[in-house]
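Pasting in a structure now, in structure tokens, and then I'll have a few things to ask.
A protein chain is absent from this complex, but the other protein chains hold their places.
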Amino acid sequence: MAVLTMAKALNTALRTVMESDPKVVVMGEDVGKLGGVFRVTDGLWKDFGEDRVMDTPLAESGIIGTAIGLALRGYRPVCEIQFDGFVYPAYDQIVSQLAKIHARSKGTVKMPVTIRIPFGGGIGAVEHHSESPEAYFAHTAGLKVVACSSPADAYVMLQQAVRCDDPVVFFEPKRRYWEKAEVDVAADLGLADPLWQARVVRPGVDVTLIAYGPMVRTCLDAATAAQEDGHHLEVLDLRSLSPLDLPTVLESVRRTRRAVVVHEAPSYVGLGAELAARLGEELYYEMEAPVLRVTGFDTPYPPSRLEEDYLPDLDRVLHAVDRSLGY
Amino acid sequence: MAVLTMAKALNTALRTVMESDPKVVVMGEDVGKLGGVFRVTDGLWKDFGEDRVMDTPLAESGIIGTAIGLALRGYRPVCEIQFDGFVYPAYDQIVSQLAKIHARSKGTVKMPVTIRIPFGGGIGAVEHHSESPEAYFAHTAGLKVVACSSPADAYVMLQQAVRCDDPVVFFEPKRRYWEKAEVDVAADLGLADPLWQARVVRPGVDVTLIAYGPMVRTCLDAATAAQEDGHHLEVLDLRSLSPLDLPTVLESVRRTRRAVVVHEAPSYVGLGAELAARLGEELYYEMEAPVLRVTGFDTPYPPSRLEEDYLPDLDRVLHAVDRSLGY
Amino acid sequence: MTDIASLPALRISTGGPEPGVELVQLLTPEGERVFHPDYAVDFTDEQYRALYRDLVLVRRIDIEATALQRQGELGIWASLLGQEAAQVGSGRAMREKDFAFPTYREHGVAWCKGVDPMKLIGLFRGVSNGGWDPQDKRFNLYSIVIGSQTLHATGYAMGILKDGAVGTPDGEAVVAYFGDGASSQGDVNEAFVWASVYNAPVVFFCQNNQWGISTPTDHQSRIPLYQRAEGFGFPGVRVDGNDVLASYAVTRSALDAARTGQGPTLIEAFTYRMGAHTTSDDPTRYRLASDLEAWKLKDPLERLKSFLYKQQMVDGEFFDQLDSDADALAARIRRETLAMPDPSATSMFDDVYDEMTPALREQQASLARYLVGFAEAVQ
Partner (left out) sequence: MTDIASLPALRISTGGPEPGVELVQLLTPEGERVFHPDYAVDFTDEQYRALYRDLVLVRRIDIEATALQRQGELGIWASLLGQEAAQVGSGRAMREKDFAFPTYREHGVAWCKGVDPMKLIGLFRGVSNGGWDPQDKRFNLYSIVIGSQTLHATGYAMGILKDGAVGTPDGEAVVAYFGDGASSQGDVNEAFVWASVYNAPVVFFCQNNQWGISTPTDHQSRIPLYQRAEGFGFPGVRVDGNDVLASYAVTRSALDAARTGQGPTLIEAFTYRMGAHTTSDDPTRYRLASDLEAWKLKDPLERLKSFLYKQQMVDGEFFDQLDSDADALAARIRRETLAMPDPSATSMFDDVYDEMTPALREQQASLARYLVGFAEAVQ
């Protein structure tokens, strides 16, 4: 066991997969000597050389497009997109190429490309550095989309993503990069939960809070606070946003009969909508309240001085819990 | 009154707005001499000249990026994206620039840019020519997203979109381009329904079918067929996908207490999810059945020989109606 | 065999409209062999005949596919008519190990790489989106999103570098095909950046067929396209794309440069799209018949044919045999197209992922149930 920040856990995960598989290459803007703007690739360039840790030219479509070619040649690229808001120039290569090549080739071509994206707000940044674009990818067939929420999970999930033969968009909650926790760096990956599996991170009975990435911590805090009021909230970390681990979600909500979905992304046509639609249909006779959503507003991410008002926080979550319990 | 195809109605709408406002310019690939691959811009190049109808270089980011600059200079660009599957190279310019400039400038810059996108399947085309990317835009704050479903609406809505001072993504159901209907080309635009207003296109009492674009016709056919079984289905054409005309939707479903949403796009995190989430919350105590979705599958659009199985059709809609009535 | 040393020198521009722009040519439209100091080819008679055979057969594939489309057997077809020499020349210049990244029009390249035309037909018929294994013949899947494949080609070439499979005459290389229209796409220019910065073994082969659907090349660039490469620091060359010998020689030379570690080259094959953009297109709406007539005089098949005649490399028997081979090929294509089964509806879920998701498994099962129920209901 080691106590690591999430950034360090991710870094260790990359080191581990690079050591075990010479075909793994890391590529992106400033991932080399600098070690990435968040230091997630720190030290890798020095130890693995510039052939395996590539500071690319500054163009995201080029990064993903050449990663696709490298994958075709048998490599296993791990691409870093520097910030969430800079993934869009690569959108065509991701949704029209990367996502579709396996189907286009009738399964003859595997696309084991991982796209790491530090995402979400709360770090006081300027425009384009705080976005939550996960719905744009989750709506795209052919991609797998995951988000980690803790150092331990980050460590395991990133390795699993890189080893996965399907393309994975890997969201990292940037405002949680520096939170520390215990990580079992010697753990057997074969015994870990599958990447596609959601997890109850705090059991409860009254309402299920469904979250992923940065909002898991927020929900855990809300659950702790609610305890004081005598409410026992269950917190479910989706981990995988596509595919959705529906059985785990249903199992939880079937017990609590109430669900609140929490994400930073805007509400309109977001992940919360899908969960509400699905739960509404599957548990039609079982729910005691409609699925409620606590999300970012349907506005562009605001200037950072307003982000606290934009982002779901403990109070807004508890407010929704109260509403849910009120049905 | 004139009997026009939808393509001709759109063409007439463009001609009308171009005549009344010299700042309207049409731009895109092959929109000039050729008149567009669907002939929607037929004749405009000849009559308005190449300064107002521009055959651009072949690059979608360039088309939208320069349209933004033209808008800043006081023009009112109407951009054509040749097919749905080719909008992605422009994704950054649309979601990070066009959508956000009004907010970024605190409202000092208007972005009256219309992006016309022929969308959807059913025409036997090769890959990338049959997609329904509307959710990618509807999830984006700052954009308005609409879809027309009939020649008469196409004629009015396109003029309204071009005159709108916000950016509008205008989806045209390409497989309905050649269907004819009466269009009142002399109608007073001021008396027309606002662009953001949904419309009941067939009243009914048993179930509300909610659709837009190409699926409106499919739902109307389904409603006709259901009549034989004694079911009176209401068909609601959303018209505006963002913003959503919630009052009209609620008014209808409050009466029928049952709703089925129909679209060609994949189900997962699509427009149907949002409607289900919203209705599930707003009409929690009133619905007699969960909102059901009839959509494309969560796969890439299949080879055209399979598209009939992929696309929602009359039978799948009726199947869902039966399920809804079974609750 | 032609004695190359005795050929007349010709370095003036004969096809390019711009003054001062050199066009590499080894065979004039009249079928005269000309000498070029930088690009020599020295074929045996057998090889010359084989090239002609390729040209004739790929044109025949194209004609047959066009006919099949007209008869409703294909959804659409993108004809290579007029571009046979550019494709066969560059296609034959590749070695087996070299990897081709085509657009949607490289039927002639596919032929040279040994890809069964039926694979291409399947795509245009709508039974698949390609579906062949790119590794099989080192011929990537067709790319429809303009320019996207140039980055894939460059990435693949970077992989060759990483594998150390470059730097000797045995090295590997890649050809990235694209059109004049595609040259405007961000992706293509990013591919130029990547290829030059990494010195990747990739040959960019731009077939300038003068049109991107209805848009003439002067809407994509105000200077000859091969000069684009200079701006990125690698060589560009314009070749007569209707001259199969020159197309071969220039591509081979660029491939050799790439495989030996000298990095990328941009080749602009100056040619002409003799037919419509696709069977859905009507070029009479935007171009002059006279333009087409002028280009017909430069037909890539005719010029090699006159050369073969003049050099007495061929006889009636050769042409008879070729005709009957072409007929047989066309007949096979027709037969196999008509017999080509539709995929099963539920197959659309099969390859979305390498590891199928439970949600898709469920959707697949439910579609299967629905179809069975539906079939029973209508009985």
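Each chain gets a letter, A, B and C, in the order it is written, and its residues are counted from 1.
One rule holds for everything that comes next: a contact is a pair of C-beta atoms (placed from the backbone, for glycine too) under 8 Å apart; a residue touches a chain by one contact, two chains touch by 3 or more.
Since the model is a prediction, treat every value here as computed from it, not as a measurement.
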{"item": "Of C:Ser79, C:Ser196 or C:Thr337, the one touching the omitted chain in the full complex", "value": "C:Ser196"}
{"item": "Residue in contact with the excluded chain [from B:Ser96, B:Thr114, B:Ser150 or B:Thr208]", "value": "B:Ser96"}
{"item": "Among B:Leu10, B:Val37, B:Val53 or B:Leu70, the residue in touch with the chain that has been omitted", "value": "B:Leu70"}
{"item": "Contact with the hidden chain (one of C:Arg60, C:His219 or C:Lys298)", "value": "C:His219"}
{"item": "For chain A, residues in touch with the removed chain", "value": "29-30, 32-35, 37, 55-59, 61-62, 85-86, 88-89, 124-129, 268, 297-300, 302-307, 309-310, 315-316, 319"}
{"item": "Hidden partner interface residues of chain B, rising order", "value": "25, 51, 56-57, 59, 61-62, 64-75, 89, 92-93, 96-97, 100-110, 141-142, 144, 164-166, 196, 243-244, 246-247"}
{"item": "Contact set of chain C toward the excluded chain (per top definition)", "value": "183-187, 189-190, 193, 196-197, 199, 218-223, 227-233"}
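One rule holds in what follows: only the chains that are shown with their structure count from here on.
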{"item": "Pair exhibiting more inter-chain C-beta contacts, B-C or A-C", "value": "A-C"}
{"item": "Farthest chain relative to chain B (centres taken as mean CA coordinates)", "value": "C"}
{"item": "Chain at the geometric heart of the assembly (C-alpha centres)", "value": "B"}
{"item": "Whole-Å gap separating chain A and chain B, where each centre is the average of the chain's CA atoms", "value": "31"}
{"item": "Chain centre separation in whole Å, for chain C relative to chain B (CA means)", "value": "37"}
{"item": "Intercentroid distance (Cα basis), chain C paired with chain A, Å", "value": "41"}
{"item": "Per-residue multi-chain contacts in chain C, two or more chains", "value": "128-129, 145, 186-187, 352, 359-360"}
{"item": "For chain B, residues that touch 2 or more chains besides their own", "value": "61, 85, 88-89, 127-128, 268, 297-300"}
